[in-house]
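In what follows, a single structure is set out as structure tokens and then discussed.
Yeah, one chain of the complex is gone here, protein chain that is, but the others are all in their spots.
In this document, chain identifiers A, B and C correspond to the written order of the chains, with residue numbering beginning at 1 in each.
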Amino acid sequence: MKKVSVVGGTGYTGSEIIELIIRHPEVELTHVSSRIEEPIKFGDLFPRFFARTDVLCEALDVDKFSKDSDLVFLALPHTVSMEVAPKFIEKGKKVIDLSADYRLDSVSFKKWYAKDHTDKANLEKAVYGLPEVYREKIKKALLVANPGCYPTGVILALAPIVKTVNEIGATIIVDSKSGTTGAGKKATLALSYSEVDENFKSYKENEHQHIPEMERILSDAANSDVKVNFTPHLLPLKRGILSTIYIVADKLPDVDIIYSKYAKMYKDEPFVRLRPLGSMPQISEVVNTNFCDIGIKSARGVLIIVSCIDNLVKGAAGQAVQNMNLMLGLSEGSGLI
Amino acid sequence: MKKVSVVGGTGYTGSEIIELIIRHPEVELTHVSSRIEEPIKFGDLFPRFFARTDVLCEALDVDKFSKDSDLVFLALPHTVSMEVAPKFIEKGKKVIDLSADYRLDSVSFKKWYAKDHTDKANLEKAVYGLPEVYREKIKKALLVANPGCYPTGVILALAPIVKTVNEIGATIIVDSKSGTTGAGKKATLALSYSEVDENFKSYKENEHQHIPEMERILSDAANSDVKVNFTPHLLPLKRGILSTIYIVADKLPDVDIIYSKYAKMYKDEPFVRLRPLGSMPQISEVVNTNFCDIGIKSARGVLIIVSCIDNLVKGAAGQAVQNMNLMLGLSEGSGLI
Amino acid sequence: MKKVSVVGGTGYTGSEIIELIIRHPEVELTHVSSRIEEPIKFGDLFPRFFARTDVLCEALDVDKFSKDSDLVFLALPHTVSMEVAPKFIEKGKKVIDLSADYRLDSVSFKKWYAKDHTDKANLEKAVYGLPEVYREKIKKALLVANPGCYPTGVILALAPIVKTVNEIGATIIVDSKSGTTGAGKKATLALSYSEVDENFKSYKENEHQHIPEMERILSDAANSDVKVNFTPHLLPLKRGILSTIYIVADKLPDVDIIYSKYAKMYKDEPFVRLRPLGSMPQISEVVNTNFCDIGIKSARGVLIIVSCIDNLVKGAAGQAVQNMNLMLGLSEGSGLI
Partner (left out) sequence: MKKVSVVGGTGYTGSEIIELIIRHPEVELTHVSSRIEEPIKFGDLFPRFFARTDVLCEALDVDKFSKDSDLVFLALPHTVSMEVAPKFIEKGKKVIDLSADYRLDSVSFKKWYAKDHTDKANLEKAVYGLPEVYREKIKKALLVANPGCYPTGVILALAPIVKTVNEIGATIIVDSKSGTTGAGKKATLALSYSEVDENFKSYKENEHQHIPEMERILSDAANSDVKVNFTPHLLPLKRGILSTIYIVADKLPDVDIIYSKYAKMYKDEPFVRLRPLGSMPQISEVVNTNFCDIGIKSARGVLIIVSCIDNLVKGAAGQAVQNMNLMLGLSEGSGLI
């Protein structure tokens, strides 16, 4: 059995990692941390986990956690992770960071997160944890930057055609809709039930901090600068992101040619499911799974791509476990199907 | 046109009063207060009200508000109202208080709200604002204590038979379920969408602070001490309370006799709708209305009564407007149907 | 008091008209029809209306309804209205039809609704009931085709700039999200709670039957052919449509110039609320109102417009009442604020 710890286990992402590790047949959970005075059984803190794990929730102790872990998950707020990650890396521990701290270069990071990066050395070595694009690098990585939830669904929906998009000079419009857990476990009025229920709204229209992450990875895939116009919305539901993507061009390639690019790229992928041409996925089909489902359609001159993920699974904890499997030499889908 | 002001207009209850007064054909809204530095148009603060009212939201000024008001609504937190109400009463203004501050006697108040009552003089004169029980007193009152949301639905469901209940030594079990706006406009994790959605729970089982209010009014109606066993639950919806009430006794009177007591008491009530015997109301039938719908059924030796209200209308703002109509000599249903 | 009848009162749209007419200070509801054997009080059929109206729900009788009505609302399924409308028009009664039967020319109608139009004479004379565009024609119309829910929000969001859009050769991408009542009152598995809850999906991507309606009216406004790329989605909520609209062009005009076009067109409109530049509306701000709220923003070279309506009010029944007010010479906002 491999051993892992979770730093920051009380948020939605941290708890979802714990949920997945408890069910994982080849990995054992040794430590969970939180900003807490006295250690307490995780199952006493959250009754959902009662009788399912004996793990304690305790204050972070890098030495102790390192001693009992082959790999550490950091489920910490942005700008906090970069203070913690180097401590584990120094001890030779593999790290999967679920914050945004290692996803951008230091210049972009400062621009979008308004803070100087304090761990530039590791930032340069960090691998972007999207297995469908960087699988081989992930296998050998010491530090993996787990992708953001919106970028996961959007990048997977665009990667196969982003080169073509740039060749034909097309414009990319991404209209994403996310459930509330994507915003984290927060006591804010804007996220209260009475405000979100029976409501729907856009926010940060074409100026969300996930844009540079999408553009960086897609530009890498296209070998040229890709521009993503991205507008997120808040759905009255807990889990799931659906992105509707429009490719606008004077003239599009034949949709069968486009479809074949997706089919080729995702043929053997364990967690990307390409729907038959013209059939679109919906959120309920991927909730509580690690799948990213993708549908493609051409209608009245516009190419429409719809992708769905569970933001807490493929968009966070599930993808982190998928990365962990790769980094620890386990079967990629272990504990995830 | 009569003139009214709302002290505390930014919570759900205060805003609902404003919504109702804007539509009211015989009453004008002159002032709205909130803890705010600079006055701002209420419609600029809340886009829902944009272009519907010119009223300002400003800091409370008792002199100014009194000058322009025939009646003042207090939609303030518990224990704050009792500091404000006497100031308006002193100026001869009629007051409808929507907090719990004037609903109990001072002993009960201290026990359940953990604070000495600071306005005992007015407390003694306050009239409980349930028109179906205290209509004539309300018409002449200077200070009305608007009922709590749970008590409104429960008292109306029990008032016609509470005397009988005591006579036969029956036990009252009230199982209530409320939407989230009943908990107020709050930034707490427990009320966040991610926690409430797809969830349901009980709370303060048989020890909720609305119990003494129910028991006080029902004991008054029965002319003997009534005991109410009351357990509330939180529903994943915004508006509405449904209370399922069980009357447990060795031997119940014939259900037709019971039904006739309801029919008699509510025959001419504008806002209580008694369903045919055996037919039960549901929340969607009363949402956004000032009605309390009541259904009655006897099955396998138990009497079951179901009542529904919209907690923000009949359970708060609508009932306050109904009381206002009575206090200002307007038609009781004006602006409410 | 003016008198009106509702043909087809048991669906969501018909019931919403009845709700609005009951509250209307200048109009009386005389008849309501449905496919029903024996007349029954509408309030006995739907407890929500109990004690609020004495109107009967009965089988349609054109003579009887005509005798007691200045105007008739048809809330019937598509292709049924065109069988009924001519009978009332023949008797000189004003008609507001809420189906799609009189919104398109006969060629488009046949293409999108798969049936020959059977009332081409009236089709030619029908006025499209969007007061913000056709107010003067509506005032004099005998037959008004009430707009579809999606078209209402989309046309109002685009009308001020559609001429500019065509001049600069821009592409219009409309991504709309609607609540479930927009699909009507239906017993289908796809609309069941267990399927819709915690789910979200696109449908009829860029091939929805409301496209020709949008394009027809916008082309009329632009004086040239307008192409609308439109993809609807189903939201897990009851009421409301939010449309996110992207204007894609090589070079956009300055956003202040664009904003001024909206400000000019909607300056005196009672039911269109233009938000300050950069501020976007959300569904909860318009639910249960007749407003269409519009927000505009330019970001990273894309013009983004968001519009919100309540699909049953401004998207159906409310707009019908607004049209009724114009047709009967009443104040346009009567009964709607």
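Structural remarks
By our rule, a contact is a pair of C-beta atoms (placed from the backbone, for glycine too) under 8 Å apart; a residue touches a chain by one contact, two chains touch by 3 or more.
Keep in mind it's a predicted model, so treat the numbers as computed, not measured.
Among the residues B:Thr171, B:Ser260 or B:Ser331, only B:Thr171 touches the chain that is left out of the figure. Residues 12, 180-181, 183, 185-189, 191-198, 236-238 are the ones on subunit C that touch the missing chain.
For subunit B, the residues touching the absent chain in the complete assembly are 171, 173, 175, 177, 195, 197-203, 205-207, 227, 229, 231, 233, 235-240, 242, 244, 246, 248, 280-284, 287, 297, 299-302, 304, 306. Mapped onto subunit A, the interface with the missing chain covers residues 22-23, 25, 47-48, 50-52, 197-198, 273, 275, 279, 281, 284-286, 288-289, 291, 293, 337.
Rule of thumb we're sticking to: only the chains that are shown with their structure count from here on.
The chain with its Cα centroid farthest from the Cα centroid of subunit B is A. In terms of Cα centroid distance from the overall Cα mean, chain C ranks first. The greatest number of inter-chain C-beta pairs in contact is found between A-C. Centre-to-centre spacing of subunit B and subunit C amounts to 36 Å, using the average Cα coordinate of each chain. Separation between the centroids of subunit A and subunit C, computed from CA atoms only, is 40 Å. Per-chain Cα centroids separate subunit A from subunit B by 46 Å.
For subunit C, the set of residues that touch two or more other chains comprises 197-198, 281, 284.
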